[in-house]
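Coming up: subunit A.
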Amino acid sequence: MAGSTSIQPIAELLADRYMAQHAGPAVEVQGGGSSAGIRAALSGAAEIGMSSRQLKPEETGLKEYLMARDAIALIVHPGNPVRSLTKEQVRGIFSGRVQRWEAVGGRSGAITFITREEGSGTRGAFEELVMGKETEIAPDGIVQDSTGAARAIVATDPDAIAYISLGMVTPEVAAIALDGVQPTHESATDGTYALTRPFLLLTKGEPTPKARAFLDFVVTPESQATIAEEGYIPVKPAGRGSGA
Partner candidate 1 sequence: MKTKEWLIEKTLLLMALSAVAMLALIAIFVFIEGTPIMAREGLGHFLLGRKWAPTKGSFGIFPMIVGSVWVTIGALVIAGPLGLACAVFLVEIAPRKVADIVRPAIQLLAGIPSVVYGFVGIVVLVPLIREHLGGPGLSVLAASIILGVMVLPTVISISQDALEAVPRTYKEGALALGCTHWQAITRVILPAARPGITVAIVLGLGRAIGETMAVIMVVGNAVKVPAGLLDPARTLTSNIALEMAYAGGDHREALFATGVVLFMFIMLLNSLAALRFGRRRPSP
Partner candidate 2 sequence: MPEAQLPKLRARNLNLYYKAFHALSDVTLDILPQTITAIIGPSGCGKSTLLRTFNRMNDLVPGARVEGEVTLDGEDIFAPTMSLVRLRRRVGMVFQRPNPFPLSVRDNVLFGPRAHGITPRDRLQEILEASLKGAGLWADVRDRLDEPALDLSIGAQQQLCIARLLAVEPEVILLDEPCSALDPYSTLHIEELMRQLSETYTVLIVTHNMQQAARASDRSVFMLLGELVEEGPTEQVFTMPRDERTEQYITGRFG
């Protein structure tokens, strides 16, 4: 399988589990990006393609399997009065154009924004869903290489803002609404919350038996629980701890 680098880590994790439990040929996971994944599935270079975006109308001939959803929450310090931002404001903040909280209706203070490292899947999703093609995340922002660190900083800094996977939000920080929609499990699932994207597995036509077995494995309650643990939104009710 090949494709989205956002899906790659969780796919690798699941592939390892799968291979530990099932004898037979190895499951190989490669990156390359969503478009490459779609091309690989179409050309047959990969039995399963991975895409973290919806297929475009012209990309036809593929069967889609939803393995999970990824939703990104913007988090601030619980004491920060700002509880809602527009996408435009968020873009302004992370591109370095908007530097003060009072400019977005908050208390007076300089904004400290925290982004993830180049290559991180969460960063990729954020860039794709918020920043768009035109704007870049300012290079001089604070960079942290883990959700935990980003969250710990926001938990202690009243002027900080960061983005993390929705499943990783804890009560030490406050997730804020985007364009008036609070990020929740429901709003992410029904699509009203904008910062969400599907994790799609793609096959050309009917999957091979080998691919079929893995696709089935991905939606077992255990796998879905793993997905929830990793901070993504499961698509099937998971066995334990499914409420993320």
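The candidate set was assembled so that all candidates are chains of the complex that A comes from, given by their letters.
For this structure, a couple of remarks:
Quick note on the criterion: a residue touches a chain if its C-beta (ideal position, glycine included) is under 8 Å from a C-beta of that chain, and two chains touch if they have at least 3 such contacts; residues count from 1.
Given the structure is predicted, the values throughout are model-derived calculations rather than measurements.
Of the numbered options 1 or 2, all belong to the same complex as subunit A, but only candidate 1 touches it. Subunit A contributes residues 5, 31, 112, 117-120, 136, 139-145, 149, 152-153, 156-157, 159-160 to its touches with candidate 1 in the complex.
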